[in-house]
Each structure stands twice: as C-alpha cells, then as structure tokens.
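Down below is the structure, laid out as structure tokens.
Only one protein chain is missing from this complex, and each of the others stays in its spot.
Order of writing sets the chain letters: A and B. Residues in each chain are counted from 1.
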Amino acid sequence: MSQPLIEFDRLSVQFATEQGVARAVQDVSFAIQAGESVAVVGESGCGKSVTALSLMGLLPPAPACRLGGEVRLDAANLLALPPAAWRPLRGRDIAMVFQEPMSALNPVLSVGEQLMEPLLTHRQLSPAAAWQQAIALLQQVGIARPEAIAASYPHQLSGGMLQRVMLAIAISCQPRLLIADEPTTALDVTIQAQILDLLRRLQQASGMALLLITHDLGIVAEMADRVVVMYAGRVVETGSVRDIFRHPQHPYTQGLLASRPVPGRRLARLAAIPGQVPSPLALPDHCAFAERCPHARPACLHRQPVLQATSPTQQAACLLLSTEEAA
Amino acid sequence: MRTYVLRRLLGAIPLLFGASLLIFLVFALTPGDFIDGNINLTPQRAAELKALYGLDRPLWARYLGWLSQLLHGDLGFSLQHQIPVSTLLGQYLWSSFLLALVSLLLYWTLSLAVGVLAAVRPYSWFDRVVTLLVFAAMSFPVFFLCLLLIKWFAVDLGWLPVGGMISIGSNATGWDYALDVARHMVLPVLTLVMLQAGGLTRYVRASMLDALAMDCVRTARAKGLPERVVILRHALRNALLPLIALLGFELPGLFAGAIVTEKIFNWPGVGHIHIDTLAARDYPVLMSFTLLLAVLTIVGNLLADVLSALADPRIRLR
Partner (left out) sequence: MSVLSLRLPWRRRQAELASLASAGRTPWQQALARLWRNRPAMLALLFLALMVVACVAGPWLLPWDLETTDALAANHAPGATHWLGTDFLGRDILTRLLHAGRISLAVGLVSVVLSVVLGYVLGALAGYAGGWLDGAIMRLADLLMTIPSLPLLIILGALLSELQVAPEQRIYLVMLMLSLLGWTNLARIIRGQVQSLRSRDFMLATEVLGLPLWRRLLVHLLPNTIPTLIVVATTGVAGAILNESYLSYLGLGVVPPTPSWGNMMDTANSFVDFQRRPWLWMPPGLAIFATVIAINVLGDGLRDALDPRLQARGAR
C-alpha cells in the first residue's frame, strides 16, 4: 500500500478532571488512504469524537488534556507541530463538519461572511473573488438562490440548509480529508438522506478522503469503505464494510449489529447489549467490554486484548479469538 | 424591528409615570419641608408661604400640579438657591456629565481589554491577578477610596489638587483652563474607574468565557482562522451582545454612583448639589434630580434594548 494520507499511531488522549484522569482515547491506531471513506463507529462517549478532534488540534490545551502517540499527515507528526504551523493545515488540508449545524455557525455573522473566511485566509482571494467563489460553492451544495442565502443569517435558515452551508465551508479549500462528526444526527430523516447523498457526490467529485464519525450503522453501510469500531476509548475491531457486516469477530460489534433493526425481519424485540459503558475515569486494566460480554471468560477479567488480524483485511481485539487460536 | 422599538417605547411611558408618582410620594409624605425647617419664620408667614407654594393643597392636586408643570418643562424653583431648578441643574449637569463620560470611556476600554485577555487564558497567573483586583475594586467603600487617594496623592505627595474643578482664584483660559480642569479630574476619575471597572471586568470575562465555549468558535478554529480573528471576530462579537445591553444602565448608574465621589472631591456636579440641598430640604431640586435619574434609567434601558436589537441579527431580522 502507498503512503497513507492520515495515520493514527497509538494515539491516547487523557483529560485531567476534578475527580481524576479520564482516559478518553487509548492506543488507537488506524490509517486513512487518500480518497478512502473510513467510518468510526461506537456508542456516545467511546472516544470517536475526541479521536477526530485530535486530528484537528481542537482539543483543549495541556494540562487539561494530554496527548500521547502520533497523528501523522503525509508522514509528518501533527502532534509535534507548534500551533502556528498546525493552523494553516486546518480548513485547507483537513476540514470538518459538526453535528449541530444550528450552533456550529456564528449567529452574528452572515452565511456569506463565514463562507468567505477560509477563502480569504487560505487562498488569499480578494474579497470580491471570495464572494463569487462563495456563491459558486453554495450552488455546488445544491442551494437555490445562493445570493440571497449568502446574505442571510444562520437563524433564518433550516437545519438541513445550514448543514449544506457547513459542507460548502468545509470543501471551500478543496481539503484532502473531510471529517464529518455525526453530520446528520441533528437533522430530520428526509433531510439526512439528502445530506448523505450530497456528501457522497462531493467526495466523488473531488476525490477527498472521508472520516465519518457515527453511531448509525445504516449510514456506515451506505457511505464507508472501511469501518473502525471503538469501545471505551479503544479500537475493538476494524475491517472492510463487507467484513464487519458479514462476519463481525468482536462480541461488541456482533452486539451492535444485532441491536440494529433490519427491514423485513420481524423480531419480538431487538437485542440490546446489557449494562453500561464504563466511565472513562475508572477504566479497568482488563478488557473493558468483559462485564457486558455474553461470551466472557475468566481470562477476560485479567488481560487487555490487542488487535490481531483475523483475515487479511480484518482485525479484532478480543481474548476469545487468541485463545481459540492458541487452542 | 420597528414594532419592537415601538412596543418598548410604549412600555416605558407607564414606567415614567410610575417613577414620578413614587418620587412625589416619597417627598410629599416626608414630614417637614423647607418652610418648617426654617425657624426664623413666624407661623403666620409660614402659612402664607405654604399657600404660595401650594403646600396646603390635597396630595393628588399637588401631584397633578407638579406633573403638569413637568410636562411644560418647568422643574420648579429652587428654594435654597432662589433660581429655577432647570437653570441650577443646567449649571452643574455638564461638569457631572464630563466626569461620567471620561470615566465611562476609560473603564470600558480597560475592562474590555483586561476581561478578554483574562478569559482567553483562564486560570493563568494573569487571570488570577485580575480576579484579585476585581474583588478588591468591588469591595472598596467609595468614600474610603476617595479619602485614601486624597491623603496619598493630594495631601502627602502634593501631586494633585485636593478637590474642586479649577484652582482657587484661577482665571486661566483656553489650554491652561483645560489643563487645570484635567488635573482636578484625575483623582475623581480614578475613583470612578476603579469602582466601576471591577464589576464590568468580571462581567466581560464571564461573557467572553461563554462565547469562547460556543460551537461556532470551534468551527472558526476548524476553518484554520488565525487565533486573533477567532477571538476578536467570532468570540468577542458574541460576548459583546449582553454587554451592549449593560451600556444602557451605565450612565444613570454613574451619575448616582458619583454622588459620594463628587461630594468628597468637592466637584461641582449635580450629585454634589443633591447632598447639599438635602440638608436644606430643597424639595424641587431633590425631586428633579431623582426624576432625572429615573428618566435616565428608563431611557438607558430603552436604548439598551434598541442597541442590542440592532447588534443581534436574531432580533433585528425577525
């Protein structure tokens, strides 16, 4: 494989809180190739958003937040960069779309002004040229009457409209990677489909890579090439979409898939994973899923599993897999 | 937008009448007045004077009489100074206004700069020092601060005049006059700035911390904008919205807060007059000054509403 665009290498993120250290992300490693779509899946609080924000350098500064490992863009470690060197990469090489379009845009600036900002900063366009470009971008994300929309303020637009604007801002400098953090969670179902469709078209047109953060397996199946499943701050399984959906190896992934309603299949009730995600303040030294795992064995309460290949394209971190192998 | 302003304007009118009634009642129900307080008058002469000033009429008639006077722009006649109240206030209002305006400009600049810097680096040593100073400023009794400043800078060091607005016997004109006034202003302005800057800085810091935690500030950072732009354009603009509303309260607050300062520094302002005429029970002056403050407050509130509406597109473009 060629040089990956992005590489997470044993990334760990810790937050200092009043009550102790919260280990939000631990030992996370995966890569994103140019043009590839990678989905990070997991429940709320599993560390997927924190992983994405570490790539943008948007986590709170030390000592509130401590980072370990490396995050590489074109083989250069971003975490070692001084803030001034990191800033120009944001918005130009890596762009991000957030969950809440309503609050992600500044209420006191017009949509056009906010859309022009990255163009003025990264591409040094003249204000007039940036305005023209902003209008063109709004057209590109499927907004009719772009001039009127550019002159309006966020509170005057609907959520779907605002998310289109966010996408326009994100692609304005033709980034090589777009991070979309739950981009449709806050939207109505019909709008969700439109935004996902737009996202896919934009990706095909520009060839940018996509890092999609979601808890919705339906979106994963539709959008992603590869899947990274996270639980309690760790990667528990990774593989191609086909691998993950056809033969999930980790009990947690199996549980996630089983708790998803499938059209046409009638069940008395959906399978739910019992128990709760452990607090990041009190993570165990053994497998964090052991207490909830239907297949847990005594060994699971003593050791931390590591990712291992189960096929050329799939890896999982579960002690059950290694004992089976050893046996 | 226009209906919004109109609604506010209509809401202010009953408040004005209410304030005038409250002020009238406080004074009318106070036993003793200018005439009772003057022991040189014979009972007969006192009764004549009461009739002359209309003090023998029933309460409601006196209120309506006062109100109609006010509506004709007549504030009454100062019993102590023997000139119309409007003339008297006119003489002293501008020096009060000068003091208030200079202080206002200075402490808003100071509080904005310090508050924003403290919020950008919360819990840094700078923030801690600012917090300490803010608490000190909020806890100083005005008169004690005035006295300390006078003792140190005017009496012990002799750098600045003890009080007044111009040097005694000075007939300087032009630049010399302005310089003389400026020298006399230093200490009262310093007092007012120190008093007001504390609370405002705290407010600016809190408002800025809220703004910096907004999602749109994170978006601005994600766009790769320089930190200066993120703070000044994205965060500060949002932080200013609640502060604009505050600006409307400031002027009446300054006039009221300057009463003690003006008195101690012997500054010829309306607050000073207020305390002096209190001893003489010069009600027309006292009532007019209090009413002036009430009007300033109501107008200030109105102005604050309109200004925040203009600054916030969510209200402006509803």
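FYI, a residue touches a chain if its C-beta (ideal position, glycine included) is under 8 Å from a C-beta of that chain, and two chains touch if they have at least 3 such contacts.
Predicted model only: the values in this text are computed from it and were never measured.
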Residue among A:Gln99, A:Gln114 or A:Gln163 that touches the chain left out of view: A:Gln99
Residue touching the undisplayed chain, where the options are B:His184, B:Arg202 or B:His234: B:Arg202
Absent-chain contact - pick from B:Leu22, B:Leu64 or B:Leu310: B:Leu22
Residues belonging to subunit B that touch the chain removed from view: 14-15, 18-19, 22-23, 26-27, 30-32, 135-136, 138-144, 147-148, 151, 155, 199-200, 202-203, 205-207, 209-210, 213, 215, 218, 246, 252-253, 255-257, 259-260, 263, 274-275, 278, 281, 286, 289-290, 293-294, 297-298
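By definition in this document, only the chains that are shown with their structure count from here on.
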Centre distance in Å when subunit A and subunit B are each reduced to the mean of their C-alpha atoms: 53
Touching residues on subunit A, where the partner in the complex is subunit B: 56, 58, 83, 87-92, 95-96, 98, 100, 103-110, 117-118, 121-122, 152-153, 155-156, 166, 169
In the complex with subunit A, residue positions of subunit B that touch it: 214-216, 218-227, 229, 233-234, 237-238, 241, 311-314, 317
